[in-house]
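Note that one protein chain is taken out, while the other chains of the complex remain in position.
Labels A and B are assigned to the chains in the order they are written; within every chain, residues are numbered from 1.
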Amino acid sequence: MPLRDDDGPIEDRWTRVSLGEALVEFSILEFSGVDERGEEIETRKPSALGFHVANDVDVHTVVPWFERVALISVDFPSFADGRGFSLGRKFRAMGFRGRLRATGPVIADQYAYLRACGFDEVEPPERVSNRQPEAHWKAAAKAITAGYQRGYPGPSNILEARRAARDIRR
Amino acid sequence: MAKKFTPSVLTANHLLDGDTVWWTGASWTRDIGKAEIVSSPEAAAVLELLSGDATFEAEVVGPYLVEIDVASREPVVRREAIRANRVPTFAYIADPEQRQAA
Partner (left out) sequence: MYRYDEFDAAFVRERSAQFRDQVQRRLTGALTEEEFRPLRLMNGLYLQLHAYMLRLAIPYGAMRGEQMRHLAMIAERYDRGYGHFTTRQNIQFNWPKLKDVPDILDHLADVEMHAIQSSGNCIRNTTSDPYAGAAPDEIEDPRITGEMIRQWSSLHPEFMFLGRKFKIAVSATEEDRAAIKVHDIGIQIVRNEAGEAGYKVLVGGGLGRTPMIGKVLREFLPKADLLPYLEATLRVYNLFGRRDNKYKARIKILVHKLGIEEYAARVEEEFASLDKSPELDADEYRRIAAYFALPAFKAAAEESVLLERMQREDAGFAAWVKRNVHPHRQPGYAIATISLKPIGGAPGDATAEQMRLMAAVAEAHSLDELRVTHEQNIVLPHVRKDELYLVWSKLKSQGLDAPNKGMVTDIIACPGLDYCNLATARSIPVAQNIAETFADPAMQEKIGPLSIKISGCINACGHHHIGHIGILGLDKAGVESYQITLGGESTETAAIGERVGPGFSYGEVTGAIETLIETYLDQRETGETFLQTYRRVGLTAFKETLYAAA
């Protein structure tokens, strides 16, 4: 399925591998099936392993893996189900430094929110992305140039800008 | 025993202005009197199928079937009767033009 980030469409070097299939270089595994994989993944090099997590995953069970995977893909079963936003935020807060991907029918208008919650890239299904040309993602990403929330990365932050203005006056 | 089929019309709200509209068989009308009445479950099913079409979505929002009384051409259910009347049931504050006309 099409993958994109800030620079536009990108090539997906990752492969989703279901339980029972052999691992390949750059495999995304269902996190729920990790235990069954056992030793097989213990020996993989972290840069070539990724997880796909459901949006009701217990964050604490994922934390021990943070150093051992390069990518976490978070499931967005529908664009209206916003649990993934909090999940992304939590993964970042708890120290995940790898690639964070939003997988599911998210729309261009959500891209800026996803970025602010720590996601790097999105992978919507064809039926959604076909309707949303690249220009829409680009435009939506910068529709709102400054936000009010402290600590959420974004183009610019109103509270910081106000503080800067105050400091200059002082 | 299956429920007896009640003749129905297809309704929706117009995308651009929100007005209540009905399907004539060829286009959307603001007059329920001009709506196409389907009298069989089969015809209704065809209409419902049609209503999911993208060309419908380009013009209206949320099409669905409404049961009507064929003789009076009034919807059977109160909600739909109010909708077909296009205004609230009490003397609401209308716009200045309407108030002048009244």
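By our rule, contacts are C-beta pairs under 8 Å (C-beta built on N, C-alpha and C of every residue); 3 or more make two chains touch, one makes a residue touch a chain.
These numbers were taken from a predicted model, which means no experiment stands behind them.
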item: Chain B residues touching the omitted chain (full complex); value: 13, 15-20, 54, 57-58, 61-62, 76-79, 82-83, 86-90, 92-96, 98-99
item: For chain A, the residues touching the chain missing from this view; value: 79-83, 85-87, 89-90, 93, 107, 109-110, 112-114, 116-117, 131-133, 136, 139-140, 143-152, 154, 158-159, 161-163, 166
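Everything that follows uses one rule, which is that only the chains that are shown with their structure count from here on.
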item: Separation of mean Cα positions, chain B and chain A [Å, integer]; value: 44
